[in-house]
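Quick one: structure below, then a few questions.
Omission of a single protein chain aside, the complex is shown with its protein chains in their original locations.
What follows is chain A.
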Amino acid sequence: MAFPQPRPQAPQLPQHLLRTIDCQQGAVRAVRFNCDGNYLLSCGSDKSLKLWSMSRGTLLKTYSGHGYEVLDADSSYDNSQICSCSSDKTVILWDVATGQVTRKLRGHAGKVNCVQFSEEATVILSGSIDGTVRCWDTRSRRYEPIQVLDEARDSISSLKVAQHELLTGSVDGRVRLYDLRMGQLHVDFISSPITCVCFSQDGQCTLSSSLDSTVRLLDKSTGEMLGEYTGHKMKGYKLDCCLSSKDTHVLSCSEDGHVYCWDLVEGSLSLKLPVGKAVVQSLSFHPSETCLLTAMEGRVQVWASEPEEADEEAEKVF
């Protein structure tokens, strides 16, 4: 006698608000998980970058040294370093423990929109409004970038790195995929200014949101469109989009104060998460669990699939 097959678990969505963190650093421009999802980084418009504990919501460290508001940040794989970029045209590499500036990288001609570590944190890649992506070496003492990718004709709005591939989205309406191993550059024409690009977790697809209020899922190797997700509002702000940790859902910020969550395969709207009244500035999905961060005005909100109790138990275990 065979046991009945366990019913396939319904996909869990981050619909319960766990906590709200008032960051006290002006408007939060971006919120990011670190690579294992235990900490979170918030980029403030008061020139500071703050490191928080995800589970408790407590402030761990403030990193100040930027000249204007911080626009994006990323943490290295070993959590020992943070890179951040700002409107002051600089990229800063921070030492996490001391909070000191390890390196201040100047070279961009305009404000720097996005920054990413390479997988082994050997290179910092930064995309700027001047239309260039600069690859900065963290291993040597060189202050010039290793290479400047100036193929874009307009501001670089978003940039992601996965293994040997670099994905950039630009306001000129093109998604560029630089393949270092093959020595190729694939340019996908989307036509509308790109606000955010993402790799899927399996590395087979790219996700790009653009100002025509559409999120598109493209096949990485051919550039064919696999899915199109609409319904949200993205007309003028540079808002984030992302995929869930198991590639089941597509999430995007919206200017109407909601986070939209679509089923990846069906393309149907599965959750419309009310965050607040203002624009949802940024969001970040937990790398392994069902946990979502959203940033609106000066607050960061943590959403999870389970209500608070489960989280407290988890905390006791730690």
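Operating definition for what follows: a contact is a pair of C-beta atoms (placed from the backbone, for glycine too) under 8 Å apart; a residue touches a chain by one contact, two chains touch by 3 or more; residues count from 1.
Everything that follows uses one rule, which is that contacts and distances are computed from a predicted model.
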UniProt protein name of the chain not shown, from "G-patch domain-containing protein", "Guanine nucleotide-binding protein subunit beta-5b isoform X3", "Fanconi anemia group F protein" or "DNA replication complex GINS protein PSF2": "G-patch domain-containing protein"
Residue among A:70, A:149, A:215 or A:243 touching the omitted chain: A:149
Selected from A:29, A:111, A:233 or A:249 as touching the chain missing from the view: A:111
Identified contact with the non-displayed chain, of A:30, A:156, A:198 or A:218: A:218
Absent-chain interface as seen on chain A, which is shown: 48, 62, 64-69, 87-88, 99-101, 110-111, 118-120, 122-123, 129, 135, 137, 139, 146-151, 155, 164, 178-191, 216, 218-219, 222-225, 228, 236
